[in-house]
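First the structure, which I've put down as structure tokens, then a few questions once you've had a look.
With one protein chain held back, the other chains of the complex are shown just where they sit.
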Amino acid sequence: MGLVKYVGRRLLLLVPTLFGVLLMVFVVSRVLIPNPARAWAGPRADEETVRKIGERYHLYDPVHIQFWYYVTDLLRGDWGHSPSSGQPVLKMIKTFFPATVELAMAAMAISILIGVFLGVISAANQNKPIDHGSRIFALFGVASPPFLIALLIQLIFFYHLQLFPESGGRISHTVLPPKYITGLFLVDSLVTGNWTAFWNSLNHLIMPAIALALLYFGIASRLTRASMLEAMRMDYVRMARAKGLPRRTVIYKHALRNALIPTTSVMTVMFAYMLGGSVVTETIFSWPGVGRYAATSILNLEYPAVMGVTLIFALSVILVNLLADILYVFLDPRITLR
Amino acid sequence: MSLLSILFERKELYITLRILRRNPLSVIGSIIVAIFVIMALAAVLVGDKVTPYNPYEIDLSRRLQPPSWTHLFGTDQLGRDVFSRVIIGAPIDLAIALIVVGASVVMGVAVGSIAGYYGGRFDEVLMRITDVFLAFPIVMLALAVSMALGPGIFHVIEALIVVWWPVYARTARAEAMAVKENQYIEAARASGSSNFTIVRNHIVPNIISPLLVYGTLDLGFVILYASVLSYLGLGAQPPQPEWGKMVFDGQIFLRSAWWVPIIPGLIILIVVIGFSLFGDALRDALDPRMRK
Amino acid sequence: MENRAILNVDGLVKHFPVGRTSFLEDISSLIRKSARVVHAVDGVSFELEKNETLGLVGESGCGKTTLARTVLLLTRPTTGRITFEGTDITRLKDADLKKIRNKMQIVFQDPFSSLDPRMRTKDIVTEPLVASGVKDKNAIMKMAGEALESVGLKSEHLDRFPHEFSGGQRQRIGVARALVTKPRLMVLDEPTSSLDASIQAQVLGLLRSLQNEFELSYLLISHNVNVVYYMSNRIAVMYLGKIVESADADNIVNKPMHPYTAALISAVPRPNPKLRRELVEIKGEVPSPINPPSGCRYHPRCPRATEKCALEEPTLVELEKNHFVACYHPLG
Partner (left out) sequence: MSTDELVKVEGLRLIFETLYGTVKALSGVDLTIKRREVLGLVGESGCGKTVLGLSIIGLLPIPPGKILDGKIYYQGRNLLELSDKDMEKVRGTGITMIFQEPMTALNPVFTVGDQITESIKVRSERSSERPHREKAEKPRMRPRSKNSWSNEVIEALKLVRISDPQSIVRRYPHELSGGMRQRVMTAMALAAKPSLMIADEPTTAVDVTTQAQVLKLMRELMEEVNTSILFISHDFGVIAEISDRVAVMYAGNIVEEAPVYELFESPLHPYTRALLASLPSVASKKKGLEAIAGEVPSLVALPPGCAFHPRCRRAKKECSLVVPKLTEVSPNHKVACLPD
């Protein structure tokens, strides 16, 4: 009962953020651009098309009216059209988005596992070689530009070791994708019991997911380490030791349980970074997600597509933020569910 | 007040330097940062005289040569010396980083100290605004903004400032709120000091050093993001060498000539690590808990 | 009587809204129509005479610190009047208030957080002078030097930073800052509770001698009964935002009439094992000032409480000469 209220309050808090996100994308896509109709129509469009696009999206109206039409268009599902192909942006995003979700979730899972594990090990062995080692490892990930890790992985695992299928999509051409249920190949093939598709898509997923995870697990390991050390300084840890509990129990029960609370909050941040990183990683691994869609749209100067992806990314981050807030309730009894 | 005395109380400087020297990683970080800065300054002051080869000179006869003593980092697809191009690309990234972080610190301190000190509606509005900014993945928002503004290095800088300042505003706000809890703020109010005086004399001097440390840590990451933008085709335009762009142009040769894309990428990595190590060590050195 | 009083506080009330962290909370409290409020100070009246020390004693949550801040108008009272040297300062505009601040100063509890670590002693001590618009640099430095000397420090300390001093010295700097404008009234907010026992005596001694030298009036706020007793002419005991008893210091300690005062006094540990004795019965702990008990706020913990105590709130009555008690069943 309290939980419903709490979630309700969180949802209410989202209203201004959502409004702000819409306003921001609106400003970027129509106010910052010197001649939006021209830009939206694409570089090769003639004057007539430009004028039509401008009228269709009310780009010649006063700003507040434009905003009204912008929001209503969005709600009706009209996120604009690609100038070159004429495809509706929302349709493209719907096609590509599951691939990005699958990649980001896999990368999140990997990086949280590695991150929390290394963070705990580091903290438990503070200032010992293993601590320095894992911190430097994490630093290499965080400090690496996304393209470097992706290219290195390609170089080593595809070209030299030939361990995994050479880059190219989510599944081999020779294998039929599983029946569409969620759009996540791994889930869909599991549900339908399609093992060929499962192994094949897992094989395709693993390298880009690791490339993305390597970039951002450092955020989790760094925070886990810091909050573990913080927890280990607390009186309740000394108290737990004074009670005669073994060091292991003290670290992995008393300290870790508390350290996980702040680690939850970093999930949102990591997810946002992963979406951002997916633009580069998907491009290099030819992963057919919205990130690659955005990257190609930038090169072709397709504004509506880039703005559409920006919006869908922001909405996803907000959703993950909400999930993290709810997870918080279960981890921290001090959150009062008034 | 000199910059150093803003950063440290007088006696503390000595201890800080001692902590910095004790930590080998911070020494490595400082060396990397120093080399990078010297490289950038030399490239600006002396131009391509400092480089072993003309970084712009195309010579197809020696294209895609692997690293050797004549070409330390090899040559690219147009036969240009990668090492020379790396050097000549340094100042752009340093400038971007300094401008973006500098502007963010200034904006952050201005907005954050006022929001943190006064609280109330202004603070509320600021928090909601930063929430909005933080809902976007940094790369994506910077991409969208700089694409909207059009190509060019200055638009990249503007776009990066747009995505960078909110974090500083939030940090400054949090610091200001902590400083505000000190009794000397109450004492200043009891003395009859105006709110503006209090913000200027007490809040700002006490929040500036954590923000500057944070900024040092961040310089590397600005470079990283600038390189991602130019990798994706925004920012520096040819023939101006920029590290991210060099990776993009070279990546089709990954299989045959790995050094063309990988080396500029590694250089970015090393510089970011340098700033991180340096900034980290600086922060640890200033953390009172480290000193016990 | 009127002209003896330097400070007159009448019916002072200070309520804080709780947990209002965002405008959403505002909306929800509008819907519920009952904003939750901390009754920090709830109808307090007292008088402070010239050259006198009034001690306000009470446990955490009794509102004594809020009272101190409200008296100095660091926070505006919800209702009530504060008359300082004949002027109702609650009605003053900020600009006029600024002129009066010179005459009422405060010494804080924590000698570490009350001095800005990035300022030199001279800037700390002269802050009230600069704030009140004194421009003459030489005069300012001269006054700072004098203030520092009267608290037992030397002028050469003027150029040092706070971290170069010990806790006791820092507290002296805090006193010098309060003294520099030659105030009439000084609020001492737990002035020694962060200090060690051997340093506490030095600071208390200093405060006492400064009072004689400069004819200061002290409003001393503390949870430490021993300190309050040692310093004060009169003592007022606070419980949950109200004064429950006020009298001469000796009477409060030796002949307490309110059951809470009696319990409080008996709970004070004495550095004499021979005085170990039975505790006056006191149940439970201080309730939250958000929802104070009805009637007499002490009744849920009071062994003498009757039905009446739960229903009606007792007012302060002068039971003996200069001995005011708010209780239906006083002791003695």
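Read from first to last, the chains carry the letters A, B and C; within each, the first residue is number 1.
What we mean here is this: contacts are C-beta pairs under 8 Å (C-beta built on N, C-alpha and C of every residue); 3 or more make two chains touch, one makes a residue touch a chain.
These numbers were taken from a predicted model, which means no experiment stands behind them.
Of the options C:N8, C:T181 or C:Q200, the residue whose C-beta touches the omitted chain is C:Q200.
Considering the whole complex, the residue from C:K50, C:R81, C:H223 or C:K255 that touches the absent chain is C:H223.
What subunit A contributes to its contact with the hidden chain is residues 234-236, 238-247, 254, 257-258, 261, 331-334.
In the full complex, subunit C touches the omitted chain through residues 59-60, 166, 168-169, 196-202, 204-205, 208, 223, 225-227, 229-231, 249, 253, 263-264, 266-276, 279, 282, 285-286.
Here is the rule we go by: only the chains that are shown with their structure count from here on.
Legend note: the chain whose CA centroid lies nearest the centroid of all displayed protein CA atoms is B. A separation of 49 Å divides the Cα centre of subunit B from that of subunit C. Centre to centre, using the average C-alpha position, subunit A and subunit B are separated by 23 Å.
Touching of two or more other chains is recorded for residues 22 of subunit C. Listed in rising order, the residues of subunit A touching subunit B in the complex are 16-17, 20-21, 23-25, 28-29, 32-34, 39, 132, 136, 139-140, 142-148, 151-152, 154-155, 159, 272-277, 279-280, 284, 294-295, 298-299, 301, 303, 306-307, 309-310, 313-314, 317-318, 321.
On the side of subunit B, the complex with subunit A involves touching residues 25, 128-129, 131-141, 143-145, 147-150, 220, 224, 227-228, 231-234, 244, 247-248, 251, 254-255, 258, 261-262, 265-266, 268-269, 272-273, 276-277. Residues 22-23, 69, 72, 74, 97-98, 101-102, 105-106, 108-110, 113-119, 124, 127-128, 130-132, 161, 163-164, 174, 177 of subunit C are the ones touching subunit B in the complex.
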